[in-house]
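Only one protein chain is missing from this complex, and each of the others stays in its spot.
Going by the order they are written in, the chains are A, B and C; count residues from 1 in each one.
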């Protein structure tokens, strides 16, 4: 089980800033994105442009996720 | 007759910050450079890299000089 | 300390930036300052809020500063991003570089602000005069 943090518009549409996800042992970053869409259909339109971060670094779709990892959904940023 | 202002190393080697030059009626910027070298042989090595300004704008070698013009010898600059 | 990065809820202090860029061997400094604009396209902006994934934003800023000092022969880097509520005209971000020669200071600074706008998890929520609000996305 991992905790996934949500930010900005994803957080607003999901109505929460963090959720717990049950993921299989061989889960990868792309599985987080799918699980979020399943749980929060309203967020679906945002996910294609969102990136997944694992332990505070951007992950590729096939980066494995391990128990205890800090996972986050990063919608397009607008700092600066 | 025009007044020619001298700056920086040219001023130091000439020992003065301004001189008066008698120039022919059809004088051009290049004639100022030659007149300076004639008057101050020590300055000769600096003149190939110096520019002539007429009325506070850089002049070409063949820019004509008229009575009352503000003329200056501009050695390589080092501002900034 | 070669580089100094900071995510802060407080107004950015220019003298703190200067202090971190101070270096007697550097002849030039280039600074980019991002300021809250009064409009977005045709809508009047009253204020905005920056939200951050603060822990990751700090790590990303450190990584950007490290890339800058590795890629260019520069001597000091300072990057500060403010979050929370800002008004029009207030400074949201500063990227500062000190180096011997100006070419690399310009290049490194430009790289730095581009990377901040692309890769640092900070989000801008704009509030408009017509009562609406919107999450922005950088074009980069």
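Note that a residue touches a chain if its C-beta (ideal position, glycine included) is under 8 Å from a C-beta of that chain, and two chains touch if they have at least 3 such contacts.
Bear in mind the structure is a predicted one, so any value in this text is a computation, not a measurement.
Contacts of the undrawn chain with the visible chains, over the full complex, involve B, C.
Residues of chain B in contact with the chain left out of this view: 5, 7-9, 12, 49, 53, 56-58, 70, 72, 74-80. Interface residues of chain C facing the missing partner chain: 14, 22, 24-39, 88-89, 98, 100, 102, 105-106, 109-110, 113.
To be clear about the criterion, only the chains that are shown with their structure count from here on.
When chain pairs are compared by contacting C-beta pairs, A-C ranks highest.
Inter-chain spacing, taken between the CA centroids of chain A and chain B, is 71 Å.
Between chain A and chain C the centroid-to-centroid distance comes to 25 Å (mean Cα coordinates, whole Å). Distance between chain B and chain C, defined via averaged C-alpha coordinates, is recorded as 48 Å. Those residues of chain B in touch with two or more other chains do not exist in this structure. Across the assembly, chain C contributes no residue that touches 2 or more other chains.
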